Structure formats: C-alpha cells, structure tokens
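Here is chain A:
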Amino acid sequence: MIICIILLPIIAGILVPLLPFRKRSHKEIFLEGAVILNSILVWYLLLHHSESTFLLAHFTGDLNISFRVDGMSMVFAGLVSGLWPFATLYAFEYMTKEKHENTFFLFYTMTYGVTLGIAFAANLLTMYFFYELLTLVTVPLVMHTLTREAVLASRKYLYYSLGGAAFAFIGLIMVIVYGSTTDFILGGVLDLAKIGDRTNILLLIYVMAFMGFGVKAAVCPFNSWLPQAGVAPTPVTALLHAVAVVKSGAFAIIRLTYYSFGTEFLRGTWAQTTVMVVVMFTIVYGCSRALKETHIKRRLAYSTISNLSYILFGAVLMTPLGLAGAITHLVFHAVMKISSFFCAGAIMHQTDKRYVHELNGLGYKMPCVFGIFTVSALALMGVPGLAGFISKWNLAQAAVDSNNPLAYGGVACLLISALLTAIYMLSIVVRAFFPGRDFDDSAIRDVHDPNWKMLLPLFVFTVFIILFGIHSQPIVDFFYDVAAGSY
Partner candidate 1 sequence: MGPNLWINYGEAVAAILFCIGFTNLLLQTNLIKKIIGLNIMDSAIYLFLAEKGYIAGRTAPIVTDGITSVEAYINPIPSGLVLTGIVVSVSVSALMLSLTIRLYIRYHSLDLDEIAAQLKKEGR
Partner candidate 2 sequence: MDFVCNFPFFSILISLFSGTICSVLPEKAAKAVNRIVIAAVGVMSGILLLYLLGTGESFVYWMGHFPAPWGNEIRAGILEAGMALFFCIIMYLSMAGGAHKLFDEVEESKHNLYYILINLLLSSLLALVYTNDMFTAYVFVEINTISACGLIMIRQVGRTIEAAVRYMIMSLLGSGLFLFGLCIMYDLTGHLLMSNIKESVALLIQSGEYQIPLIVSVALMCIGLCIKSALFPFHAWLPDAYGYSTVSSAAILSSLVSKGYIFLLIKIIYRVIGFEIFNNTRIIDVLFVFGLLGMIFGSLSAIKENDIRRMIAYSSVAQIGYIYMGFGMGTQAGMVASVFHILSHAATKSLLFIAAIGLTEVSGGSRKFIDLTGAGYRNKWAGVAFTAGSLSMVGVPLFSGFISKLLFAQAAVQVEGKMLAALIVLGISTVLNAIYFMKTVIRIYATTGDTSYPCITFKDMKVHAIVLLFFIVLNIILGVSSQPIVNMIEQGLAMFA
C-alpha cells in the first residue's frame, strides 16, 4: 500500500513526457487525476493505518528500507497530500507562461512521491535515502528556467543540501552504532550502555547532524540557498521551498531529535543550548533580511527561513509540548506561506511585477489576490483569530512551560520576529491599497484577477487559515496526542 502510494506519483511523473497527449488539457486531467487519486489513497491509509512496519528491502547488515505510519508521518503526509492537488492545479495555470512543461511536471510529480517517502520512512536510513533523493529530484525544478541565475541557484542548492546530508550522515552512523536500532521510536533509541563516557562526542555529532538537516530547514548560516532558489517557477517555490523540501528538513530534525537521539539524552545539555541559540538567531535574522529584501518572492523566502526556525525552536525545546507546538506551526505555516506565495505567483503571472515597489495600487485591480494576501499576512503576523496566532501561542506556551530561561528569550525572539513580519508583510499590503494621493493607474488598467485555477487554491487555503485560527481545537488536540506518542 505505502509503496504504491510512493511509486504512483513517480511513475505518473515519468509517464508525462512518454505519453502522447493530444491536448494540453488531457495532460492536466491525467496529472491532476493521478495526484488526487494518490492523495485519496494517502488519506485512506492514514485513516486505516496499522502499526506494522512494511519492510521493502534489506540494505547492508541490519539496515533496511522500511516504512511505517506513525503520528509524525500522519501529520506530514496528511499535510503534503492535502496541499499537492491544489498546487498542481495552480501549476497548470502558472506554467502556461513557462517553457518545457513536461520536464517540469515530471519532476514536480515525482517530488510528491519522494516527499511521501520521507514522511513514511520507518527508520533513519530510509529517511536519509529519500532525503537525498528529494534533493536530486528538486534540483531540475530549481534550474528549470536554465537562466544563468537559475543554474547558479541550483548549484548552490545542491552544494548545500548534499553537504548538509553528508553531516547528517554522520549522525546516522552514530545512531546505527550507538543505538539499539535505527527505527524511529519516540523517546530515542540510543543505548546508554554502549555510549559509556562518549556523551560529549555524541552531543557534538548531534549538533553536526542538526546543522546537516538544518541546511534544508535553512538554519542560519546555511540559509542563503533558499532565497536564491526563488528563481524557480512559483509553484515550486511555494510548494517545495515553503512546504515539502524545507519542512522535510524540519521533519528530519524532529525525527532525529525526538525519535532517534531522544530528548532524555539531549535535554539540558550544551548541545540543546547551542542549537537553540542558533535557531533563535535565525528567527530574528530571517525576518530582518526579509525586511531589507525588495523582491517579493525572496522576501517571502526569508520569512520562510525565520518561520522554519519557529518550528525548530519548538523542536529544540525537547518537551512534548514543544513538539506539539512545532507540529502545529509546521502545518499552519505551510498553509499560510503557500497561500502567500501563490498570491505572489499570481501577481507575477498577471503583471510580471517582481518587486515590492512596483505593486502600488494593484490592490484595487486584483482585490481577491490581495485580499487573500492580506489575510495570510495577518496570519503570519499572528493576529488572533487566524492560524498563526494559535501556532505561536502553542510554541510560546511550550517555551514558557519548559522553565528554560533561554526559551524565555526565545519567546521574545518570536515576538520580535512577529513585529518585523508585520512590517514587511503589511508594507506590501499598504502599497497595494494605498498607492498614494496622486497615483495614476493607467499603467495597470487592464490588470485583473487570475482565473479559477489559481483562485480556487487560494480561497481554499484562506478558508483553512481562518478555520484553524477560529476553531483549531480538534486538530491541535490531535497534534498533542501525536506529540505524546499516542499514535
């Protein structure tokens, strides 16, 4: 079952260039069908999952490629499979302006499968495997436009990701050697008897591995690839560089921290302090860079950087509450950021405007897009009644609850970044709606909202943002159960 879920998108993707589609619409139907079918399968699996581990193949020694469905994977897989169909729908419309779609959709759809692979991985090796794979399948998407810029960006992306993986790999080795097993078990698998007096080395390795996976999660100082990768077509930037790829980085870190090394082992050590400081710094750093950035997508990318570190901040609190907060933000931020990215994409698609200062007065020409953008902006700020507030609330509560003075500082960082977020998001909104007294809109007279393929996903996401904000109780409770390990 899991295998076919993972393979279906990959095969579908490979089929795209092979099958002779007579009309573009046929291809769209085929792809959308495949993706939706897959999402349905995923949800079916999530709802009727069994605890059993599915073993695909033996690797060297006792290492093997195997899959399981547990709480975290339910969250991540559910998230990805929820977003993908909409993103695909959006991509159809967006890609009308771009060249060689086939390769694009080939990799775009394959990524779906790979991401699910990460989500369902039952042990560290499997996850590492799909993690590397993810890098490889997403590189062509980054260099899709084949401009010099894109090539450089993808090159950087590769260096960073592979390099990061190299160091994560060391962590993997450590777990293989010092752990009782590589499977993911909430609470960690390290075997203290084996470790003996090597605690510090292990902590050092943990920090290295953290940074290694952190590269994908754009932890400072390894974050400069993310804004550059913004040259990719927007569906990629939105879905991959705001959700799938970067979140898989965060996901991997959560797996590493909670399911492999174990919080018992790490809590209160210098390792925790180190990573927490790094994360806190990243939170503020990302926001302040976003403030200076004038290219819309890059600004959003920087905002992603800081928001990812929110998730990591929750993760490195190393308490169940912290994990819950991290998961909450992982899901909510995905929805918020993808919707704001899609807005940016819609703007670029309709007007070819890329810089913030070009947006004057567009608010009246594209009310839907900018309205939705405003909502997502407010949500990112953490205005109560929208999704962002809830996740921040959970994170902050976890931080306060952890009785870790540093974590209090973290709360302050959250709020500072919230403030900066407000400024860099709302300054866009203000420009769009308050172009200034004597502004002539002759230049943008014939600008208008995009068609339904683009708007539908946007509306859906907005609805979810508000829904999560107002009535988050059931889903948040689910997250808490996951964090408590009851799934």
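Per the selection procedure, all candidates are chains of the complex that A comes from, given by their letters.
Quick note on the criterion: a contact is a pair of C-beta atoms (placed from the backbone, for glycine too) under 8 Å apart; a residue touches a chain by one contact, two chains touch by 3 or more; residues count from 1.
No experiment lies behind these values; they were computed from the predicted model shown.
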- Message: Given the candidates 1 or 2, tell me which one touches chain A in this complex.
- Response: 2
- What residues on chain A touch candidate 2, complex-wise? 57-61, 63, 125, 128-129, 132-133, 136, 139-140, 143, 146, 151, 154-155, 158-159, 162-163, 166-167, 169-170, 173-174, 176-178, 201, 204-205, 208
